[in-house]
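The complex is shown incomplete by one protein chain, all other protein chains being positioned as in the whole.
Chain nomenclature is as follows: A and B, assigned in order of appearance, with residue numbering initiated at 1 for each chain independently.
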Amino acid sequence: MLFIILRRLLQAIVVLLLVALVAFTIFRYIGDPVESLLGQEATEADRRALIDRLGLDDPIPVQYLRFVTNALQGDFGVSYRTAEQVSGLIAERLPATLELALVSALFALVVGTLLGIYTAIYRDGFVAHTIMSSSLIGVSLPTFLIGVLLIWVFAVELGWLPSFGRGETVQIGFWSTGFLTASGLKSLILPAITLGLYQMTLIMRLVRAEMLEVLRQDFIRFARARGLPDRVVYFGHALKNTLVPVITVAGLQLGAIVAFAIITETVFQWPGVGLLFVNAVFFVDIPVMSAYLLLVGTVFVVINLIVDLLYLAIDPRIRDGQLRRKAT
Amino acid sequence: MKTLTTRLAIGVAAGLLVSSLASAETLRWARSGDSLTLDPHAQNEGPTHTLAHQIYEPLLHRDMAGQITPALATSWKALDDNPNVWRFQLRKGVKFHDQSAFTAEDVVYSFKRAMKPTSAMKELLTSIKDVRMVDDHTVDFETNGPNPLLINNLTNLFIMDSGWTEKNGAGDPQDVAAGETTFSSQNTNGTGAYVLISRTPDQKTVLKANPNYWGVGQFPLDVSEIVYTPIQSAATRVAALLSGEVDFIQDVPVQDLRRVAGQSGLKVVTAAQNRVIFFGMNVGDSDIESDNVSGKNPFADVRVRRAMNMAINRDAIKKVVMRDQSSPTNVIMPPFVNGWTAELDKVPSVNVAEAKKMMEAAGYGDGFSVTLNCPNDRYINDEAICQAVVGMFGQIGIKVNLDAKPKAQHFPLIKNKTTDFYMLGWGVPTFDSHYIFNFLVHSTTENRGSWNGTRYSNPEIDPKIVALESETDLAKRDAIIAEIWQQVQEDQIYLPVHNQVLNWGMKDGIQFDVQPEDQPHFKYLKM
Partner (left out) sequence: MNGEKSAWQRFLASDFFYDFKRSPVTIVSFVIVVTLILMAILADLVAPTNPFDPGSLNLMNGFTPPMEPNAFTGETFLLGTDDQGRDLLSAIIYGLRVSLFVGLTAVILAMFIGVSLGLLAGYRGGWVDAVIMRIADIQVTFPSILIAVLIFGVARGLLPPDLRDELAITVLIVAIGLSEWVPFARTVRGTTMVEKEKEYVQAARLIGLGSSQIMVRHILPNVLSPVLVIATITLALAIIAEATLSFLGVGAPPTEPSLGTLIRIGQDFLFSGEWWILLFPAVTLLALALSVNLLGDWLRDTLNPRLK
C-alpha cells in the first residue's frame, strides 16, 4: 500500500516536471521577448545587453533548471510587461478566478444534480426530455458565444446585470472578495453561468445515468416494497449511492473550470489569472505564461492524485479505470 | 433550480438599486488597453502617456485641438544671439502633489533623467546637448546645431520632483526590459490636475482632482474623480457603455457607432486622427521567399507597385469596412503633418483594366502569389482592411495569402525584415515629415530607418533626410521635404490606404473634443 502511494507521488512529481518542461520550452520558442520588450528605436547593442540579462543565450537545459529551481521557491521571475513579480501578480488575480470557479462549480453541481435527479425520476416525461435536449444546446455552442449572447440580453438589452468586471470588491487580508457587495454578487452571475454551463450538463447527465442504474437495483426495490415514500427512496437511498462518482467528477471538473476560465474571463473582462494569461500571450510575456501553465498543471495533478489515492483507499481493485471513464 | 432562480432574483433586485450610482463628478472611463507603468519616462507609448498626462505635466503639451499649449512652461524661444539655445520661462507658484514647490531644478533633473540609458524617451532628446538652470524659473536647452522643431519633441516629457524622486531612490527610469519594479513605477508625485488614489494594473485606476492645481479657474476641471478600467474585448466595452456602466470609452468599434449614437443618453464625438494606415512591400531584395516567382522579386518592379496602388478601391474600404470613418489618402502622411499637401493626398481612381496592363508590361500578366502580414489587434479594423485588399489584388491576378497575427507577433516581422508585404500604421507625434522619413524612408542604419521594412535605400534621399535636422531656413527646409515626398511618391514604395478617424463614445452630458493623438486630457472635460 505504502509502495503504491509512493509510486503515485513519484509519478505526480515526474508529471509536474514534464509540465514544467512543456510550459518552459514551448513558450521559449513562441514570439520574441526581446522584440516585444525593446522600444521602437532600440539598437543592436541594446538587444545584446537584454539577451544577456535575461539569460536567453544559455543552453536550454540550464534555462530549464533555473526555471524549475526558481519555481520551487515560488519565484516565477518578473513579468516582462508590468515588471512586477509574477508570483505577486498571480496571488493578486487568483481570488477572482477561484471565486468565479467556485460559484460556477456550485452552480454546476447544485443545478446539475437537481436536474439530473428530476430527469432520472421522470425519465420518459415531456419536461425531462425537454431538459435533456435543451441542455445539449448549452454544450453545442462555443463558450464565447454564450457569454456574448448573455451580455447582449441581460446587460445591453435588459440592463439587469453588469457586462464586465467584478464590481466592488472587499479586501480581507490578501484576499479580495466580491461576495460581500451587491455589485460583486451581481457581477458573478453571467460569467458563472457561462463558465459552469458545460459542467452543469455533464453532472446532470452523470447523475441521471447513475440514478437510473441505482434505481434498478435490488435494494431500491426492497425499499419500495417496504412501503417507504418516494422522497426517502430517491434522496435517502438512491442519491446517496450516486454521490461518490458525482463528487469525484465535480472535483476533476474544478480544474477544468479554472482552465477554461480563460475564455470566460476574456469575454467578461474578469480580472483573474485566465485574463492575465491571455494578456501574457498577446504580449509574449513568458514568465507569466509559464507560471500560469504550471499553476493549472499543479491544480490538475494534485486533484488527480487525491482522487487516485481516495480510490485506492476505498477500493484497491481496478476501480480507477472505471472512475476515469466516467470522469471523461 | 430553486437556488438559481433565487439568486437571479436577488441579483435583479440588487441591480435596480445600484443602477445609477454615478454622481455628476465621477467619470468612469474605459479603453482597450492599460497604461504600462507609472514611471513617466519608462515607456514611449500612447495609453501610458494618457494616464501620465493626468498626473504629471510636460513643459508644454498638445491641447484637445492638437495645438501646442503652455503647461509648466509659460513661454519659450530660441535666443537671438545663439540659435542653438532655447530659453524656457517656467510657471510660478506650481506645487507637486506632495506640496513641494516646482522649480527649474526639477526641469533640469527630469530631462537628465529622461536622457539616461534606461529611459524610453531618450530618442526624442538626441538633439539636446545640455539643459541648464538659469534661475529658479528659467531653463536653457542647448542643442547640437539649431533645432527649430525642438518643442515638438517635448510634448510627452513629464517633469518629476527632483527631491521626491531622489529621496525614494528612483533616479533612474524604471528599466522595463530588465523586469524592474521601482518606486516611481508604482507611485506618483506630479503637478497635474489629478492625484493617483489607487491602482491595480489591468483592472482599475482611481484618480481624484488635485485641489491645489495651478490651473483651477483656468480649466473646467468638472471631473472630481476618474475611475479608469481597461476593457479589451470590443463587444464588452461597447456593452459597458450601452448599459451605462461606464461614461466614456475611447475606442468605439465603427460598426457600433450608430448604435451608441442612437441610444438615448449617449453620443459619439468624432475627429480625424493623426495616424495613417498603409502597406509596405519589400522593394529592395532581388528575390523574395514569400512569393511563387523564382529568381525575381515582383515588388522590385515599380510597375507592379503602381498597378497595385491602382487596384486598391479606397472608397469601398471607407464606405463598407470603415463605415465612412476614415479619409482615404495617397500619401503616408496625416494632414496634420508639416509637408502635407492636398495634391499628395489626392486618391487615384481605381482602374483594374489599366492595372492589369501594367502587370502584363512588367511580365506578370498571369499574376503571382505572395503572403501579406497583417496585425489583428492594433488598428481600426486592420484585419478586415487586409481581407478587402486581398480581394482587390485578386482582381489583377495577385493571389495574396493573408497572415493575420496579434501586434506582439506582427511588429517583429517588420523590424527584423522578415516580411515582404505588410500593413503598418504611423502616427506623427512631432507633426513633421522628418519623423516619417527618418523611420520609414531612410535606409536602415543603426539609429535610422528602423521601421523601414521595404529595404528601400536611396543614397540621394538619405542625406536630404539628415539635412532636415539642422536646416533653420524653414522655407528651404519645406522645399527639401517636398522633394523627398516627390521621390517617395514616384517610387511608390508604400501603398497608402487612409487616415484613421477617432470615435469617442460618451454620455450626453459630457462635453469633450476628440484629441487628434487620442490623448484625452480630462481637465478640459465639461459635464
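Miscellaneous remarks
Simple rule for what comes next: contacts are C-beta pairs under 8 Å (C-beta built on N, C-alpha and C of every residue); 3 or more make two chains touch, one makes a residue touch a chain.
Owing to the predicted nature of the structure, the values given are computational and were not obtained by experimental measurement.
The chain that is not displayed touches the following shown chains in the complete assembly: A, B. Only one of the listed residues, B:Arg259, B:Lys417 or B:Lys507, touches the absent chain: B:Arg259.
For the options A:Ile5, A:Val19, A:Ala182 or A:Ile247, the residue in contact with the chain missing from this view is A:Val19.
The hidden chain makes contact, of the residues B:Leu27, B:Ile159 or B:Leu242, with B:Leu242.
Only one residue from B:Pro220, B:Gly363, B:Pro406 or B:Gly427 touches the chain missing from this view: B:Pro406.
One of A:Ile5, A:Ala49, A:Val68 or A:Val139 touches the chain omitted from the figure, and that residue is A:Val139. Note on the undisplayed chain: of the listed residues B:Val321, B:Ile414, B:Val441 or B:Ile480, the one touching it is B:Val321. Mapped onto chain A, contacts with the missing chain fall at residues 11, 14-15, 18-19, 22, 26, 29-30, 129, 132-133, 136-137, 139-145, 148-149, 152, 156, 209, 212-213, 256, 259-260, 262-263, 281, 293, 296-297, 300-301, 304, 318, 321-322, 324-325, 328. Interface residues of chain B facing the missing partner chain: 234-235, 238-239, 242, 253, 255-256, 258-259, 289-292, 313, 316-317, 319-321, 369, 371, 373, 376, 383-384, 387-388, 390-392, 394-395, 400-406, 419.
Criterion: only the chains that are shown with their structure count from here on.
Taking each chain's centre as the average of its CA atoms, chain A and chain B sit 38 Å apart. Within the complex, the chain B residues that touch chain A are 1-4, 7-8, 10-12, 14-15, 17-19, 36-37, 43-44, 120, 123, 174, 176-181, 185, 200-203, 229-233, 235-237, 239-240, 242-245, 377, 406-409, 411-412, 415-416, 439, 446-447, 450-451. Chain A makes touch with chain B in their complex at residues 31-32, 35-44, 46, 50, 53, 77-85, 92, 107, 110-111, 114-115, 148, 151-152, 155-156, 159-165, 182-183, 185-186, 189, 266-269, 271, 275-276, 279, 281-284, 287.
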